[in-house]
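Only a portion of the chains appears, each positioned as in the full assembly.
Chains here go by letter, A and B, matching the order in which they are written, and residues are numbered from 1 within each.
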Amino acid sequence: MSMNNLGIVRRRIERADPAAVEQLSRFGVATIHEAMGRVGLMKPTIRPIYQGAHVCGTAVTVLLQPGDNWMLHVAAEQLRDGDVVVAACTTDSEDGYFGDLLATSFRARGGRGLIIDGGVRDVKDLTAMQFPVFSRAINARGTVKATLGSVNIPVVCAGALVNPGDVVIADDDGVVVVPAAIARQAADAAAAREANEADKRKRLAAGELGLDMYRMREPLEKAGLKYID
Amino acid sequence: MSMNNLGIVRRRIERADPAAVEQLSRFGVATIHEAMGRVGLMKPTIRPIYQGAHVCGTAVTVLLQPGDNWMLHVAAEQLRDGDVVVAACTTDSEDGYFGDLLATSFRARGGRGLIIDGGVRDVKDLTAMQFPVFSRAINARGTVKATLGSVNIPVVCAGALVNPGDVVIADDDGVVVVPAAIARQAADAAAAREANEADKRKRLAAGELGLDMYRMREPLEKAGLKYID
């Protein structure tokens, strides 16, 4: 085992089963996160750059150095149709690593979107392109191309571990990572959860209380809840 | 006096006079806050989840435990038409306590909106429903139902003291709390202030300076202001 995983580009990665990815693309981030047992979320500091942005695809991971976007250019070559770039940084940084030129390149190579624990710019153009970007900041600050990071190594992005090939789903509620090995299982669980919710919504809309629907009254009483008039 | 106010649901609360609530609903948060003598605001960390969200109603207060939304279900039963749920937490937390199912339930019970010093999710659905929510964060992170908080006790929400029954008004500028006992007085003061503003706006639009309109030249000179060419 080598000590250092900087300066590496892994060309062959195991991408999650396309059918599972497709299935997962139908569900929201909150639903998938709940279906997985309430794990897998990035921190809520990662936000869409325009309302309604949504993406689901397989992760090509990038480890950036602060103020340096060299590795995003390296990553572009590794993209296949259906990939989403997930970019972490070796340190907290909000510089503008990404703009409309890189988005054009990513899209031309099959890239569906970007999740980045850093800043991006050209948001007007990116919005016009409807290229879904989820970032920590919007920042016009430019970057250099001087120091090596890596592509397709495991990264920690906004608090979540992402392995290359994992499924990444992002929408207005946040970003969730589904390990490739359990993509199908997570999709099934999400489907089950969603089916369940439609009925609940109807009953709640009719005025039924969650207290009754979820049978909470007894456990609340047991926990000692007191009603006072 | 009991030491502990956790695990309590107060069923009967004194709601502010409906006529005063209706009157207050016509004014913006900034106007009401000024009319009250520049007090009553929550911190600006509480933001609408969609542009143009606006709500005015009587507070049903909730004290949540971190990562636990049990009390929101308990609160649903206490809602009456025209109420707004105001949810504080015993500690700083940005988990996603609220989504479209609870919004459906609140609305079915007469709830007009939610102010929460925490996170919410399903923002796409909430926006589609036009259910006004003002929160500290958007976060897909789910919660448990395990520990008691309280409903309809006085709470400190985002730095503002809120008593059950107080009037809460929220718009793009923030959230203001009007104690029930002075709701009418505040509404009258807001009306007076707004009437006053229309004329000022016209004069300023015509090029008159605030320096002259507000007679600031003399106090500025007294304070020592120096003009240099």
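Definition applied: contacts are C-beta pairs under 8 Å (C-beta built on N, C-alpha and C of every residue); 3 or more make two chains touch, one makes a residue touch a chain.
Since the model is a prediction, treat every value here as computed from it, not as a measurement.
Within the whole complex of this structure, the shared sequence is present as 6 copies, and 2 of these are drawn in position.
As a convention for this text, only the chains that are shown with their structure count from here on.
Computed centre separation for the pair subunit A/subunit B is 32 angstrom, with centres defined by C-alpha atoms. For subunit A in complex with subunit B, the residues that touch the partner chain are 28-30, 33-34, 38, 41, 44, 47, 52, 171-174, 176, 197, 200-201, 204-207, 209-211, 214, 216, 219-220, 223-229.
If you check the complex, the residues on subunit B that touch subunit A are 7-12, 70, 73-74, 76-77, 94, 96, 99-102, 104-105, 107-109, 119, 121-124, 137-142, 145, 147-148.
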